[in-house]
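Missing here is one protein chain; the remaining ones are kept as they sit in the complex.
Think of it as A, B and C in the order they're written, each chain with its own count starting at 1.
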Amino acid sequence: MPKPKIAFYWCASCGGCEEAVVDLAEDILGVVEAVDIVLWPVAMDFKKKDVEAMPDKSIVATLFNGAIRTSEQEEMAHLLRRKSQVLIAYGACAQMGGIPSLANQFSRDQLLRFVYEQAPTMADEPKSRPQTSFQNNGHALTLPQFRNVVRSLDQVVEVDYCIPGCPPTPKITKAAVGAVLEGKLPPKGSVLAPDIALCDQCPRKGSKPADLSFTQFKRPHMVKLDPELCFLAQDVVCMGPATRGGCESVCTRGNMPCSGCFGPTSRVRDQGAKMLSSLCANVAAKEEKDITQTLSGIPDPVGTFYRYSLASSLLRRKVDLPIDAKKSS
Amino acid sequence: MNSATQQAWNQGNLNANAAAQAQRRRVTIDPITRLEGHGKIDIFLDAQGDVERAYLQVPELRGFEVFSIGRPAEEMPQITSRICGVCPTAHHMAATKALDDLYQVEPPPAARKIRELVYNAFVLEDHALHVYILGGPDFIVGPQAPPEKRNVVGVIEKVGVEVGKKVITMRRRLRELIAYFGGKVIHPVLGLPGGVSKGLKPEDLPPFKALADDALDFALFTLQVFKDLVLKNPDYVKLITGDTYTHRTYYMGMVDANNKVNFYDGLIRVVDATGKEYAKFPARQYRDFVAEHVEPWSYVKFCFLKPLGWHGFEEGPQSGIYAVAPLARLNVADGMASPKAQQAYEEFFNTLGGKPVHHTLANHWARVVEMIFAAERLVELINDPEITSSDLRVIPTAKPVVGVGVVEAPRGTLFHHYETDANGIITKANLIVATQNNAARIAMSVDKAAKGLIKKGHVSEGLLNMVEMAFRAYDPCFGCATHSLPGHLPLCVSIYDPQRNLVRQLTQS
Amino acid sequence: MRDTHWQPRIVAFFCNWCTYTAADLAGVSRLKYAPNVRVIRLMCSGRVDPQFVLDALARGADGVLIGGCHPGDCHYVDGNYKTLRRFQLLKRLLADMGVEQVRLRLEWISASEGERVKSVINEMVEQVRALGPLNLPGRFADWDREMTELEANIRTGEEQSARKEPEAAHA
Partner (left out) sequence: MNTNGTNGNNGNNGDIRIGFYICHCGHNIAALVDCPAVAQYADKLPGVVVSRDYKYMCSDPGQELIQQDIREHKLNRVVVASCSPLLHEHTFRDAVAAGGLNPFFFQMVNIREHDSWVHTDPAEATAKAKSLAHAAIRRVRFHKALEMTRVPIHPDVLVVGGGITGIHAAITLANAGKKVFLVEREPSIGGHMAKFDKTFPTLDCAACILTPKMSAVRSHPNITLWTYSEVVKVEGYVGNYVVTVKRKPRYVNEELCVGCQECIKACIFKEPKFPDEFNVGLSKRKPVYIPFPQAVPQVVVIDPERCIQVKTGKCKKTCLEACADRQAIDFTQKEQRVEIKVGNIIMATGFKLFDAKRIPQYGYGLYPNVVTSLELERLVTSSGPTGGEIILRDGRHPKSVGFILCVGSRDMKTNRWCSRTCCMHSMKLAQLVREHTHADVTVFYLDIRAPGKGCEEFYDKSLKEGIQFVRGRVAEVTDWALAREEEGKLVIRVEDTLAGFVRRIPVDMIVLAVGMEPQADAQEVRRMFNMSCGTEGWFLEKHPKLAPVSTFTDGVFIAGCCQGPKDIPDSIAQAGAAAAEALALIDKGYIEQEPNTAFIVEEDCSGCKSCVPLCPFTAITFDATKQKAQINAALCKGCGTCVAACPSGSIKQNLFDDEEIFSEIEGVLAHA
């Protein structure tokens, strides 16, 4: 019996997800024995045509990381969707847009203009920008189109499962891959991680008082962080209560608060809104100006509450940004 | 959607076939690398089948500089680490240092030492990854070896199972040290302006002391492996010193007060192709020396020395193109700040004909020299009595305005530059990523290698690999991408079982 | 496209005890106000999950109105304070996300203030009307059009040919 085919692919991501799989090396040996990895750009020579040549649905599962920002990434998402029985969004970027989707607060033009024209080190005169197609001495060169919107994978193609995290931990990756191979998959659409918030497993859980209310929020650099005490009890915003567990509390063990990379639980549609709701409800102030004062300790609500999930949030993108229809950027 | 997409592809294929008739021959290596996204090389051949021009393209952009705007500055170490999951620690540290500068705050000695400890551990494990798994196979196994051998599997066959174990164990242990301080090894969280979030408990010290000693042994062992397998092979030496991979450019790197190599802190020094100091400046002055150029065919920006200006992809003293990363660092420094590394440094230059060395492939060796230095720093730092101090933070009080931080990432000089409002909210960010410094030289290398190697339309797997070697030596972040393992096994995962035993499937091909 | 027929749509979340009752009173008093508001009854404005606000906007509401008891009047002691605090930060968040301030409004309307239901609704409808449609479903569709135009962005022939070539090269 031929081994099941597995593929890995990346898009707008940092490569940390790939590293995470590499870090898993010693652990998933058993799994690897059992599968045939047909595509893994980080480790193997990859030819798109080879994938195109595969029969549809011939890949048992594709672990797809990274958000979608370019036309090329969209194409690959469609291609791999066609070729895969199970398409898994691997990591926060594929699942929710990730940190790159914070770019959804800015227009494509703002982005390109700054990077290629306004950056303090830009020296060219006249200014120019990369072109999606360019002729150079008869050499036709193309670049993929840079999209207006950063998208999570499920906003481009249908996704069967998600493995959360920035990056996902070896433990949940191993469990997920095992589940795929054993065919013991939960209902479609599930996130393959515990469906309970991080506090459940946080070593600091016990230190949080049951009557906590906030008179101020302190930014982490403003306070000497107690290595044992719940961050919220130190007035430092921690996304743990609104974030799915399963990461083994690595950040709080590193004495920094959770920033939410595992995304919300299945019962929450918008991670940021929920965290905002919970934190604000527990603000002590009653007078409008005192409330404002307390909340001024959260200077960047979007970046704080949607650090990894802006693309998949209910609003998705700063709503008044233009759509630049031009093909060349 | 699926059917529409299918149609689109069909249409595209039709067009392709039609266009193919009219096209000159063309070779695409896609994708190859990872800067921000993958890279690809397009090589254009002329009618004779010789290379007209090879382009290294980076087809992706994420725009961190822009979406950093509006974020609290103290979040930058964590946000910018997502630029790269391979070298998150480098971004994390550059950002953290930029925050120190922003808030004009000096971390307590223990915090500084922890940062350096973590950072050197990171450089060491990252270099080890490259030497043994990503770039190394080019040499250890040989550039013309069959592809299924030209990977870590082949390396292990050549150097032995025990070595393979050693590499993997050492990387794991080093990464555990990073995770101890940083929470996680991929995207650590320890950096804060004026210190680090977490210290070292005295009871946790002994295993790390042992690790540091083992790391030094390992680094020295690696040098020996390199000497045995590469330097003793005249073909390889010829390859390294051959013209195909040689450019006479400027070099940039960080040096300490004694002009010795330092990864974490110091001044940026630039030397010209003769090794003469061209400039030496603190991070804050980077804008006087570094500028960027845009090519319409790549999303990556090409750095050059600002006073010299951009003159296209060319060598020579008038061209502002410069190199960073191990070879550049060795070229700009007067030596290494630790004895064994100094020894290796001297051997390096003595062997390759004195300073500066212009052979791109010498980067591999320079990397090994740096591994020794990183390991020696580890030993020094972990034995520093202050390393277990709990005095880890200075709470900033200054009004933030602008901060620039620089570190030597494994892949070269990395600048983070932030400007903020009085509340410490980012109003402007500029990032000069390590590989960007090298981008122009890499492009030249690829072009030169392609031209030198591909003749009369003869393109073999081995030749393509040698083209790839031109940029892989720079280790441009996931230079590994093209390391094919057509023998089905992914290179990193298939080697050891949980008991760290080498497993049979390795020979499968 | 249908600007001439466009009417603002406002989703309102009214607490059972004060604002909903006040809206009943407005009815009993036969006050006349703009028909653009759809009221969803909740027991307390404290039940208004910011997700509801975002969901309503994302589903096509041009504005969201939250009505609760006056501070100190909450039937549940201080549910409305929780709403006020959420509202403050949510409003900032919406501003950061490009949603105009008047599209989200919080009003304290006691059970006896039927008149205020009328004036608040009329005022808000006019303010939102002046802004024009938010139409997020339409904007989402506009954003995603770049994906449906995939054909146009598929590599043109020359590139596709390149993809064919390596085979020859390897041969």
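Definition applied: contacts are C-beta pairs under 8 Å (C-beta built on N, C-alpha and C of every residue); 3 or more make two chains touch, one makes a residue touch a chain.
Every value quoted in this text rests on a predicted model; they were computed, and no experiment measured them.
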Visible chains that the absent chain touches, using the contact criterion stated earlier: A, C
Which of A:143, A:197, A:247 or A:319 contacts the chain that the document leaves out: A:197
Residue numbers in chain A that touch the chain omitted from display: 195-200, 205, 208-213, 240-242, 244-245, 264-269, 274-275, 277-278, 281-282
Chain C residues touching the omitted chain (full complex): 7, 9, 11, 16-18, 20-21, 23-24, 26-28, 30-33, 35, 38-44, 46-52, 55-56, 59-61, 69, 72-73, 75-79, 82, 86, 110-113, 118
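The criterion applied here is as follows: only the chains that are shown with their structure count from here on.
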Computed distance of Cα centres, chain C from chain B, in Å: 47
Averaged-CA centre spacing for the pair chain B and chain A, given as whole angstrom: 24
Junction residues of chain B, two or more chains touched: 5, 9, 42, 70
Two or more partner chains touched - positions in chain A: 47-48, 75, 78, 105, 144, 300, 302
Of all residues in chain A, those that touch chain C in their complex: 47-49, 71, 74-75, 78, 105, 133, 140, 142, 144-145, 147-149, 151, 155-156, 268-270, 272-274, 276-277, 279-281, 283, 285-286, 288, 291-292, 295, 298, 300-302, 305, 313-321, 323, 325, 327
Complex interface listing, chain A residues touching chain B: 10, 12-30, 32-33, 36-37, 40-48, 52, 69-70, 72-73, 75, 78, 81-82, 98-100, 102-103, 105-106, 110-112, 114-116, 119-124, 127-131, 134, 136-139, 141, 143-144, 146, 157, 166-167, 219-225, 227, 250-256, 259, 299-300, 302-303, 307
Touch list for chain B against partner chain A, complex: 1-2, 5-6, 9, 24, 30-31, 34, 37-38, 42, 44, 52-53, 55, 57, 59-63, 65-67, 69-72, 74-75, 78-79, 81-86, 88, 99, 103, 147, 168, 172, 175, 179, 181-190, 192-194, 197-198, 286-287, 290-299, 301, 303-304, 306, 309-310, 393, 395-396, 417, 423-425, 428, 430, 432, 477-478, 480-486, 488-498, 500, 503, 505
